[in-house]
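Omission of a single protein chain aside, the complex is shown with its protein chains in their original locations.
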Amino acid sequence: MARPGAEHRHDLETIDLYINVGPQHPATHGVFRMILTVNGELVEDCEPVLGYMHRGNEKLPENCDYRQAIGYHDRTDYLAQFNTEWTYCLAVEKLMGLEVPERAEYIRVILGELNRVASHLMWAGAFGTDVGFFGTPFMYAFREREVIQDFFEAVTGERMMYNYFRPGGVAWDVPDDFQEHARYVIDHVRRGIDDLDALMTDNEVFLARCRGLSPVTPEQAINWGLSGPMLRACGVKHDLRRAEPYSIYDRFDFEIPVGTEGDVYDRYLVRMEEMRQSLRIVEQALKQMPKNGPIMASGLKRVLRPPPGEVYARTESPRGEYGVYIVSRGGDKPWRHKVRGASFCNLSPLREMVVGNYVADAIIILGSIDIVLCEVDR
Amino acid sequence: MSPFLAEWWDLRDLGNLVGAILEWISERGAPDWVTYVLSGIVGIVAVLLWAILSQLAFIWIERRVLGRMQVRLGPNRVGPWGILQPLADALKVLAKEMVTPRNADRVLYWLAPILVVVPAILVLAVFPFSPGMVVADLNVGVLYIVAVTSTATIAVFMAGWSSSNKYSLLGAMRSVAMLISYEVVQVLALLAVPVFTGSMRLGDVVAWQDNYNAWLVFLQPLGLLAFIIASAVEVNRSPSDIAEAESEIVAGYHTEYGGIRWGMFQLAEYVAGFAVAATIVTLWLGGWTLWGLEEWVPGWLIFLAKLYGTFFLFIWMRGTLPRIRIDQLMGFAWKFLLPLMLLNVLLAGLEKVVWTETGASAGLVLPAFAVLNFALTAALIVGWGAIAGGLSPRMRAKRPLLVREVGGIYYQPLP
Partner (left out) sequence: MPDVQGLFEQYTAVLIATILGFALVAGALIGNLILSPRQRTRPKGLSYECGMLPIGRGRFQIHFRYYLFAILFLIFDIEAVFLFPWALSFLDIGAMAFYEMLVFIIILGFGLLYAWRKGALQWR
């Protein structure tokens, strides 16, 4: 027998509420779109929609000279340009068996690490806005980032798409006041990070919002293929700069920050500490850097023609493992060119992390992943 | 009119000028109702002008101050130091097209911005700017403030519902939930004031503080603290601006509003902010009094200085604090502030009873109460925080572990 009132059940049916977050939303970093299914304030389902930024950055270099492709790597991760260029150059150098001169290696380390600081600063500012600061950490972070950008501009002549590393070295030598300028940047940024730290880290509201939010266990993190600060926040001691020291990272003394719980707060802490460690590396590199010397491997042809073969190079970019896979069949163009974007892999478990949390927290979790949409969509 | 009707040019009380004019009119044989309607109109127009000018000034001040806090300049292009920027903004807003969404409930959509402004203006009518300088000296002033400010809730919900937009409705629901929660806190925090003063007329409250030379902030620190927090919620300012959290629900209940109707919401928010600051100043910070200085400086200047100082506090909070989540905000109201406020009312009553029963002199009793209440406030906040779970280990900052060797896992979550 039917339950009394069962015939009216359709009147009482619950209709799901879909909320569109993005692509035109103040809190999605870039043109990312989440379709949230919401029950009251709780997220019941989350469907990420990608591809608004797809430009074929993996395919385009297959029609380019090996040197022309560097610019496309600037444009994948536009916040860690040096790190992406570096990875690509490493791959080509591995393929060709090139030896990079000492001085060029140091320039690369200094620029790469400062770029990590700039990227994390950008993240910290944007994350502060996600948590609901009215722009104060954002402006703090940007003040420091500006100093770093001025430095990059002095070195490369560019503020965003540097296009400075080349397979075999760097494009041209650094300006004369490189050392002093770099020291000034380090002092400035170090104080700025302390400011940011004082504003955010101990803030009670910030703690209440971030601690214990969307904890990820190390097993989950490894299964999901997370990398970079996302992985280290879960307590996995892994850093490519230590695990397989590329370039000259075995010469520096630095520590790797590791979180304990894998929550959003740990991700924040790890990134803040990484900035300080990066500055340490830059300081050491400035001391050890040879005053003179070549900056480009000798004997390079005008057009690079690596031997047939395949190669995978990976580096620790600010967002995690940035990998470049190149298959060459001889000739002046790669036959296959593939990028492993750290943001894309870190973003993939978004649904698992977001479901069950509040709408407001979904924004914070998305922010804590530190995505660059150009790297996700490529 | 005022208790000490002086010459019309006596700047200590601008009411003197009005009084002189009205006297002149009534001498010409106008009936009584003309004089008091006229006095009402003059007073309200003055308050309105003050509110709008203050708002224009404070839009600029807030943006400049926030600019300073955030190592940037703020608006500095329009006029000297950018002081004409709010005027330019107002003109821009005035000249914008009014777009009504197709699915909107038109009547409610039009009515909401009107109904949100009027109560905000109404509240300002009861505040005594200086002795006698008050538009409507109601004998239920405290209750009037509560009653009038709470009607804004309805307007906010009308705006959210009529817009037919998900963000709007979500923002409106959040807004209503937190407005009603913090209204209870606000009312109970206000309640302890008439317990001490024995009158709800705002002028009497100030006179009481003047008489005993004791601002109520010394006797009611907990009440003031709770009222400031609740007010920050009521006027939708950081850290509790979840109703219009731009990083979550775009602009909350006024997502679909543009042009002057959006400007109405902004106006209401600012004027409500002034009203809240005026309430704090009148009830807790001694109104127009400043330990005898009011003999020399016009009382309304002291009042305004205190009011702007209090309002500055809200700007400061906006520049420093992130946003609280809705469940935390609601939990804070119901689990933390509400029990404390119930205790606070009882405490105020108990102290008043002790004061009357023992018949001790005010000079002896009030300092003792002040010390006792400050100690109790600290103890209650810490103690109740520990009981209600706000001081859990999760609320403590920590540092990441620094390792030199890679490989292995260090995972130690809190239980």
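The first chain written gets the first letter, and so on, giving A and B; residue counts start at 1 in each chain.
The rule is short, and it goes like this: contacts are C-beta pairs under 8 Å (C-beta built on N, C-alpha and C of every residue); 3 or more make two chains touch, one makes a residue touch a chain.
Source: prediction; values computed, not measured.
> Among the options B:Val18, B:Val156 or B:Leu169, which residue touches the chain absent from this view?
Only one of B:Val18, B:Val156 or B:Leu169 touches the chain omitted from view, namely B:Leu169.
> From the list B:Leu56, B:Met69, B:Ala177 or B:Val365, which touches the chain that is not on show?
Spelled out, the listed residue whose C-beta touches the missing chain is B:Ala177.
> Which one touches the absent chain: B:Leu53, B:Leu73, B:Val99 or B:Leu313?
Hidden-chain contact among the options goes to B:Val99.
> Who touches the missing chain here, B:Leu87, B:Ile260, B:Met317 or B:Leu380?
B:Ile260
> Return the single residue from B:Trp50, B:Trp334 or B:Tyr410 that touches the missing chain.
Going through B:Trp50, B:Trp334 or B:Tyr410 one by one, B:Trp334 is the residue touching the chain not shown.
> Quickly run down the residues of subunit B that touch the omitted chain.
Counting over the whole complex, subunit B touches the hidden chain at residues 36-37, 39-41, 43-45, 47-48, 94-103, 113-114, 117-118, 121-122, 124-125, 135-139, 142-143, 161, 163-169, 173, 176-177, 180-181, 183-184, 187-188, 191-192, 194-195, 198-200, 250, 255-256, 259-261, 263-264, 326-327, 330-331, 334-335, 338-339, 342, 345-346, 349-350, 352-353, 356-357.
> So which bits of subunit A touch the chain we can't see?
14-18, 20-25, 33, 35, 39-42
To be clear about the criterion, only the chains that are shown with their structure count from here on.
> Which residues of subunit A touch subunit B in their complex?
17-20, 25-27, 41, 128-136, 138-140, 143, 199, 201-209, 211-212, 215, 217-218, 234-239, 242-243, 255-262, 265-266, 269-270, 273, 358-361, 363
> Quick one: in the complex, what on subunit B touches subunit A?
Within the complex, subunit B contacts subunit A at residues 66, 69-72, 166-167, 170, 174, 238-239, 241-242, 245-250, 318-328, 394-414.
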